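Worksheet: the structure to be examined is printed underneath.
One protein chain is absent from this view; the other protein chains keep their places.
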């Protein structure tokens, strides 16, 4: 289950997708829309995506995880469109016979999403709006693309 | 929410308990009953607890987390009684404005539970049964108690 | 009298969830000696809790305190 959807994410469904008789440990990450960034107050967010490529990249992350942590099973769903404060933007579930692997693989997934999955966030604040990722100080990729692995 | 209960754990409820407008990141750990340990097949488990002390120790873990990772919010529910394969034995939810903290604090909670919360597991296998923690090779505590922190 | 709660394999070993000692006051180390001599329990991996907190060896237990034997835990 590696999906970009425009409707609310069913966290329980994503989690259940990775559970099985020999899982033992399941780690779920939910990234939600936060109201405050420093002192700046977010009203709502808009997420946009290059959907076919983003889906392929989520699947790639799933393959990276299966290779690096054998025996794990993962699922990732990212929501796009308008999201309100508290809404889940992304849900990542990883199951494993070993809890250390479930934590590590889950963390890997969110770092990789933030690094190379074509999804963009537009913040709508009380005093303006901005596409995130386009600010000064954003890391450029000298090779023209992100590395295969950090 | 720091509880020892004898009924199925509602994972969604534990997770929702820690969510709030400035969370941003929520990490949930679900420890489930695994069928295979090496080649040994578990039929079911029984968990027993010294409930008032275990509840106090879960609350202590919550305080440790709040102190070590300010701004996090945590909830832990452990189930006791007879559990079947796939059942959730423990659910830990931690929210934080920072995802690194949510992962680390969650991991801290499960390690501490396995170290010093008075809960015991009896494995029922096809060819016998045994209280876990009582095997040879179990770490003894030379000071008569576990350390305050690992 | 001091009541000592027991759990898990110790509950099975003793066939009951509590031991009742005649002592009115003793330290944790003295309790360990009583358990070894009268109950054949000599196991340093068992921790002792007094009033729901892990106790040091020199802590004094008095009648009325809640005492429990805590074998190595295996929750999670």
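The letters A, B and C name the chains in turn, as written, and every chain counts its residues from 1.
We take it that a contact is a pair of C-beta atoms (placed from the backbone, for glycine too) under 8 Å apart; a residue touches a chain by one contact, two chains touch by 3 or more.
Nothing here was measured: the structure is a model prediction, and the numbers come from that model.
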{"item": "Chain not shown, its touching partners among those shown", "value": "A"}
{"item": "Of A:10, A:35, A:64 or A:115, the one touching the omitted chain in the full complex", "value": "A:115"}
{"item": "Residue numbers in chain A that touch the chain omitted from display", "value": "31, 47-50, 52-54, 56, 78, 89-90, 110, 113-122, 131-134, 138-146"}
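Everything below uses one rule, namely that only the chains that are shown with their structure count from here on.
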{"item": "Geometric centre distance via CA averages, chain B-chain A, whole Å", "value": "26"}
{"item": "Between chain C and chain A, distance of the C-alpha-averaged centres to the nearest whole Å", "value": "49"}
{"item": "Interface hub residues of chain B, defined as touching at least two other chains", "value": "31, 110"}
{"item": "Multi-chain contact sites of chain C, meaning residues that touch two or more partners", "value": "none"}
